[in-house]
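In this view, the complex is presented without one of its protein chains, the others remaining in place.
Going by the order they are written in, the chains are A and B; count residues from 1 in each one.
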Amino acid sequence: MVIYLDNANTTKPDPEVIKVMIEYLEEKYGTPGGEFGHIFDEDAREAVEEAREKIAKEINASPEEIVFVSDETEADNLAIKGVAWARGKGKVLASKIERKAILNTVNRLKEWGFKTYEVGVDRKGFINIEELQSSLDGAVLFATHLGNFEIGTIQNIRAISEVVHENGALLYLDANHAFGKIKIDVQKLNVDLMSISSHLIHGPKGVAALYIRKGVKLKPILDGDLRERGIRPGMINVPSIVGFGKAVELINYEDAKRMAKLRDKLIDLLLSIPDTKLNGPKGDMRLPNNVNVSFNYVEGESVLLHCDMRGLVFSTGSACYSQDLLPSHVIRGIGGSFEDAHGSVRLSLSKWTTEEEIVTAYEILKDVVEKLRKISIYGGRK
Amino acid sequence: MVIYLDNANTTKPDPEVIKVMIEYLEEKYGTPGGEFGHIFDEDAREAVEEAREKIAKEINASPEEIVFVSDETEADNLAIKGVAWARGKGKVLASKIERKAILNTVNRLKEWGFKTYEVGVDRKGFINIEELQSSLDGAVLFATHLGNFEIGTIQNIRAISEVVHENGALLYLDANHAFGKIKIDVQKLNVDLMSISSHLIHGPKGVAALYIRKGVKLKPILDGDLRERGIRPGMINVPSIVGFGKAVELINYEDAKRMAKLRDKLIDLLLSIPDTKLNGPKGDMRLPNNVNVSFNYVEGESVLLHCDMRGLVFSTGSACYSQDLLPSHVIRGIGGSFEDAHGSVRLSLSKWTTEEEIVTAYEILKDVVEKLRKISIYGGRK
Partner (left out) sequence: GYSRKVLQYFLHPKNVGEIENPSVTAKAGSPACGDMIKLYLKIEDEKIVDAKFRSYGCAANIATASVLTEMIIGKSIDDAKKIKFKDIVAELGGLPQIKHHCAVLAAEGLKQALAKWDVIQGRREIDERFVKLILAAVIDPLTGESVLH
């Protein structure tokens, strides 16, 4: 039996999601073409529009403001490059602790003559709003997140959007990790673009949605037909979209409350292991399913692999584990040392996580960390 | 019972494809991260690499030359923009009868200072190789197709690639509609980049593959993590990729032979309807599953909708049917009149199409065309 605590990486599709997907794989395999597809395709078109409506409603948007894309990386790129290219020139900003898809996309914009800036965060990962305010001169876009993918910090988006809009820039919000866990209202948050993805809420891979507030202009990244009003031409991935719609329908904020309790229990248990520290804030300003701690004197990949052998699955910010051999830029961004990043682990809960799993996870981790500290050069002491 | 003759639009997933997908939706829902995902993700990683190997082998490429993307539109954009951006400047060419994703992508390159050119074709849709030859001055890329999506013309790629390479340009081949129907060897065809997609060979939507010959440089469209070696960062759509691999495994060229016979039978039957003409070539130079005819005096959308009511499903090149209200640029490209395009229908077969379906399809079409001609201003005569 696997204890899966890597739900911020991807989640297990809900059986109900799989059920509707199978229907659109087996029988209703058509794909929406033009407005007047043959009747065979109508089933597919209606299902896609129904999913779009559900998703729009969930975030208080209108269906025409939702564009389906293939994943959150594509959403990030479309939002950021799309707005920048439409504006032509100016400054594009992000925080230091965004996902790579955002940071690298912003950075890439330099090729097209844009200025860029990375806004700092405090020790808990909260964006420095004064720094943001003083860096917005000539800005066209600020790209940031609602809940941090790695340390769970929930940003104060209302304050951020006020500052951003005062300065005439647009706000793009990566809400992928918060969606389904905290109730989102695009009107109240006052964001201009926002991305949410299916595979993080027990929906299928292969689809994400980009909210584009009515009136916001962006240039597409992909050219082709007029599907998704030409903003995202290409094949409509009907089964995934229908599955996404079902996953949204299944969102229940009571799950989030339960997760938050288990999160706090796990944090308390892990902090009882000596020389362990929490990354990110405590309480309501933390994503309900995110736990992230650094164990001193040990390296994350080793911790992860040992746990893996014992059926406990999660992620680490260790350099050894990353494909570019760099330690987590998020832990470094909040002022953590190289060692803090190297020894950091992220455990992310789902609606199915049980208290028993939490306790077992703690026991396995405690044992593994003790074992590895015995091998460590630092031997558990500095 | 529906007679589905729109297999060039999308195909019904094979039950075996759906079976493996369900396995990766239900239990092996992990996603390949870095090289050292936890063991839970290993299942997913191995399955993805296995699919990559199968696909590579099928086209005589090596697995490192295959990059997974979300659909053929993305493949077209990545290949064309990727190569152009990597080269920096020059001329990019396509034929006049490419899919919109190719034509619009090439056209978009003007924004970045590229020159573009559309090469003409003859009455059957064959690319004018002399015109190509004389337009290649300063060219960096020629983007074209193996089998035409609308009229089924199979291009002489060996001759084309010789001319293109002599002039120092690269060749991108959209092989989406030919793949699985005619055996493809990237070495023999001597192409530099090539796209093939899953949903046209009874695989799932949500994935296509771009072959990039070793040594060919391209800049990614999407920025993000290092997945797919950074060429296509983002979430790996494991169930779709695994389904794609299975679909490739199921390819059987005997099916193509059978389809070709049924295609010829359907063409003969349809040409027996007065004032009907074939678009595209006959015989071996036509995709085995493609039939495209123009019925004079009637409009395609009307034909299509009438047939639809009677359970026969296909496509049309009519302007009324397209989202931009333009008649098929392919029919126009081969020198067809506006009326030819307006009254054109494409019927595309699958490995499951039966002789009985072909005969019934003909009977329905004959009846519908006759009925509509009675309504027509031209009344069956000009």
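As a convention for this text, a residue touches a chain if its C-beta (ideal position, glycine included) is under 8 Å from a C-beta of that chain, and two chains touch if they have at least 3 such contacts.
Just so it is clear, the structure is predicted and the values come from calculations on it, not from any experiment.
Between the chain not shown and the residues A:263, A:306, A:329 or A:346, the one that touches is A:306. Between the chain not shown and the residues A:203, A:220, A:233 or A:327, the one that touches is A:327. In the full complex, chain A touches the omitted chain through residues 297-299, 301-302, 305-306, 309, 318-321, 323, 325, 327, 337-339, 342, 374-379.
Criterion: only the chains that are shown with their structure count from here on.
With centres defined as mean CA coordinates, chain B is found 33 Å away from chain A.
Residues 2, 4, 6, 9-13, 15, 18, 21-22, 25-26, 29-31, 33-36, 38-41, 70-74, 76-77, 99-101, 104-105, 107-108, 197, 199, 204-207, 221-226, 233-240, 301, 304-305, 307-309, 313-315, 320-324 of chain B touch chain A in their complex.
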